[in-house]
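The following block contains the structure, expressed as structure tokens.
A single protein chain has been omitted from the complex, and every remaining protein chain is retained in its original position.
Up next is chain A:
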């Protein structure tokens, strides 16, 4: 497992419009042994996904400007790139039925252990 990680770290697209939160999220991805790719807007995230094929996981905040933008993006990703795994964080209660298949939603403030565990799980 370690060998695999060293030779080819899993790419995780981190989507977050708040730079401070982005710092923590990037740290979580790194703690999970993955390589973060940062996107500060939904549009930017979609563009990256459209241009790159090596993204295995998207780690996104659902609380971005335009209240439903995060969740809409998650749904879009599940539609357009079904294999990509989704790890989401939210400060609001979420409706389990809206969550795309295989998606994981974790609350704020951060529970570092769970977030790292979730990213690591999908990175395997």
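By definition in this document, a contact is a pair of C-beta atoms (placed from the backbone, for glycine too) under 8 Å apart; a residue touches a chain by one contact, two chains touch by 3 or more; residues count from 1.
We adopt the following convention: contacts and distances are computed from a predicted model.
Peer 1: Hey, which one's the missing chain according to UniProt: "histidine kinase", "PotD/PotF family extracellular solute-binding protein", "ABC transporter permease" or "Electron transfer flavoprotein small subunit"?
Peer 2: Spelling it out: the chain absent from the display is recorded in UniProt as "histidine kinase".
Peer 1: If I consider the whole complex, including the chain that's not displayed, which of A:21, A:46 or A:75 touches that chain?
Peer 2: Checking each option in A:21, A:46 or A:75, the one touching the absent chain turns out to be A:21.
Peer 1: By the contact definition given up top, give the residues of chain A that touch the hidden chain.
Peer 2: 18, 20-21, 23-24, 27, 63, 89, 91-93, 107-112
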